[in-house]
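Mind looking over this structure? Questions follow.
Here the complex is missing a single protein chain, while all its other protein chains stay put.
Each chain carries a letter (A and B) given by its place in the written order, and its residues are counted from 1.
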Amino acid sequence: MPAILKKDNLQQLLASLSQAYKLVLPVRENGMTFFRPYQTGLTIDPDYINTATSPKEFLFPQTEKMLSFKYRESADISITNEEPHAEKLAVFGARSCDLAGIAALDPVFGGRFPDPQYSTRRDNVLLVGLGCRRASASCFCQAFNIDPLACAGADIAMIELEDCFAIEARTARGHAQLANFSQLLEEDHSGGVKTSLSSAREALNRSFGSLPDPAGVKDFLDRQFELPYWEQIASRCLGCGICTYICPTCHCFDIFDVTRGKPDGNRYRCWDSCMFADFTGMAGGHNPRPTQKERVRNRFMHKLKYHLDRYEIGGCVGCGRCVEKCPVNLDIRQIINDINKLQGVEVNGQ
Amino acid sequence: MSEKKAHQEITAKLRAECKRLLETGTVHTVIGFAPGSMPGRTVPVFITNPQEVAQLTWNPFCAANLSKYLLDHHQPGGKAAIVVKGCDSRGIVRLLQDNQVLRDEVHILGIPCRGQYDHRKIPGGLEVEETEPLEQGTADVAHPELHLEKCAYCENPTPVIYDLLLDDAVAPSTDSKGRFTEITDLEAKTAQEKSTYWDDHFSRCLRCYACRNACPACTCRECVFDQFDPDWVSKRNNLTENTAFHLIRAFHVAGRCVDCGECDRVCPVQIPLRLLNRKIIKDLDELFEAPTPGTDLNVKPALGDFTPQDPDEFH
Partner (left out) sequence: MIMKRLLEFAGLEPERFQARWISGSEGAKFAATVQEITEQIKKLGPNTKMRDTDE
C-alpha cells in the first residue's frame, strides 16, 4: 500500500536523501533534461518525460580508470588497480524503461565473473523510480511489456498524482531509507490514491502512439541472418554513435592505455559503439564487419535477439531515445514493423 | 502562392521529374526525402525503381543535408540525382571542389527554400495536430520562430548549383547586419566568460561523432579521432579531450565548412557547434574577404589557395 508524499514535501525529501547519498536528479539544462547532482534548492524538471541521456552512466561511466602501471628497468612492472568506486549514490526520478535498462545490464556485468567496478557501484546505488505521466511520440516501453508506472527494479517507487506523490519502498534498502522520511509521509486513509492512480494510468495509456509488435521478431531473426533489408537501413545510417551512447542497455567498451610516451601510464575503459567502423577492427587490418550493413545489423540483432539469447532479457526497453535523436530518423519501431512484414512475405512465400 | 500549394506542387513535380530521370536512364539513383516515422520528420531515401518515386516528398521538415550521401552513391559513368536546398547545394560545391564527386556524376534537383522547421521547437512536442498543418503547408501563417537557427539569416535560399530548379527562386536575406550577431555577442565577452561558456557545452559532449559524420566537409577515409596511434585525442570523455576534439574538428573544416548547420542539427546534446564554424567564416570574411565556402564553384577555399595579398603574421 503506497504512502502519500505531499508535493510541498518533495524538496525536503530530496534534501534528506542528499545527506545520506550523493543525489542526482533530472534537471532542465539547455532545453533538455539531464541527471545532475543535487544542490540546495534544486528541484526536478516538472515537465520531463525522460532524460536526454540514460542513467547507465552512473553504474557504467563513459570513461573509467582501471589501473595504473609503472615500469622501471631495475624492477618489475608495478600495477596498481583502481579501487572500485564505493560512493553511495541515489538516482532520483529514473523511469521504468531505464530501470529495465539497468536490469538488462546486471547480467552483463554480473554473472559468474562479476565486474568489480560495476558491481560495487550497483551495490551502493539507491534507485528511486518515478512513474511516467505521459508518453512522448517516441516512447514504446509498453511494446516490451514494461509498465511505465510500475518502476520495476526500483528501491523506492513513486508516482506523481494531481496533488501528491504515491510512494512505496520495494527493497530492504528502500524500506530502510523510507523509514527515515516517515515524518514526511502520510497514510492514504481515504483510499484516494487508488482512484487517482487509475485515472493517471488511463491518461498515460492514452498518450502512447501505436506500438510495434516484437513478438515474432526474435524467432524470425534466429532464421534470417542475411537480409538484404539491412543494406537498405545501412545506406541511410551515418555511422555515428548517438543511438549506442544514449541507449540505456548498450554496454560495449574499449580498453586502452594512455602513456604519453612514458613508460608509466594508466589503463582506461571507455564506451565504444558498434556503429563505428573501427569497432571490430583487428590487429593486422582485418575487420569482420567491413561495412555499415554488418554494423547496423549487429546493433538491431543485439537489441532484438542476441541479448535475449544470452540473458533471456530484452536488449531494447522502448525508451525511445534513439528514435528521438537519430539524425536520419532510423526508427527501431519501424524496423520491428518492417521485420514483421518481411516475416509475412516469408510465410506467404512458402 | 500559398505554402500548401507550393509544397504539393513541388512534390508532384519532383516525383514526375525523378520518374523521367530513372526511366530514361539519365540517373541510376535518386537521393531524396520521404515521410518519416513521426510527425515532423523525414527520412533520406535512395530510389532506383521509377515505380517507387511516390515515396518522395517535399515539405519544410526536410532539414537534413543529403549531399554527403553522394560519397556512397556516386558511380563513374553514371549519375545520381539529389534533392538539395540552398544551404545543401553549398555542400555539393564542397564535394566537387574537394574532388570527392565529379560534376557529371551528379544531377542536382534544386528546391528554393523558405526555411526549415526545427521539430524540437514544435510546441508541446510532436503532436500530429500541430505538425501536420506545417508539413502540409496548411498552417494559416508560416512560423519563422519554429525554424532552425540557421534559417533566420539565409544567404542562399535558392541553390547555388543545380541542373533543374523545381520552383521559383527565393531572394536571400538582404539585411546583412545580423549575419554574425551571435558571433560578435560572444566575442565581446571576457576570456573567462567564453571559457565557461564552452566548458559548459563541451563537458556535455558524448563524443558520438555525429557532427563529423554528417558534415559534407569531413570526408577523410580515416579520421584522426579514430586512430589509436599517435594518441592525439583518446577516447576518454573529459573536458580536456572534448575541447581538443571540438577545436580540431572546427579547424579541420576551416575555410571548407559551408555552414549547412548539420553539426548543430544532429548533436544529441545540442552543443552550438555551428558557432565555432561561423566564427571561422566571419574571420575568413574579415581577413581574406572570402565568401561563405561553397557559394561559388570557382572561388577556391581561402585556406587552400595563396595570393601575395593574403594577410599574414609571419615576420
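Here, a contact is a pair of C-beta atoms (placed from the backbone, for glycine too) under 8 Å apart; a residue touches a chain by one contact, two chains touch by 3 or more.
Treat the numbers as computed from the prediction; the structure is a model and nothing was measured.
The absent chain, not drawn in this view, touches the displayed chains A, B throughout the complex. Summary of contacts with the chain left out: across A:Gln11, A:Asn30 or A:Ser68, the touching residue is A:Ser68.
In the full complex, subunit A contacts the hidden chain through residues 63, 65, 68, 260, 266. Panel shows subunit B; residues 186-187, 191-199, 236, 238, 240, 243-244, 247, 250-251, 254-255, 276, 279-280, 283-284, 287, 303, 311-315 of it touch the chain omitted from the view.
We adopt the following convention: only the chains that are shown with their structure count from here on.
One finds 31 Å separating the Cα centroids of subunit A and subunit B.
Taken in their complex, subunit B has these residues touching subunit A: 36-39, 41-46, 64, 68-69, 72-73, 120, 125-127, 201, 204, 206-210, 212-214, 226, 228, 231, 234-238, 262, 265-266, 268-270. Taken in their complex, subunit A has these residues touching subunit B: 29-32, 34, 49, 52-53, 62-63, 136-138, 235-236, 238-242, 244-246, 254, 256, 258-260, 268, 270-273, 276-278, 323, 325, 327-331, 333-334.
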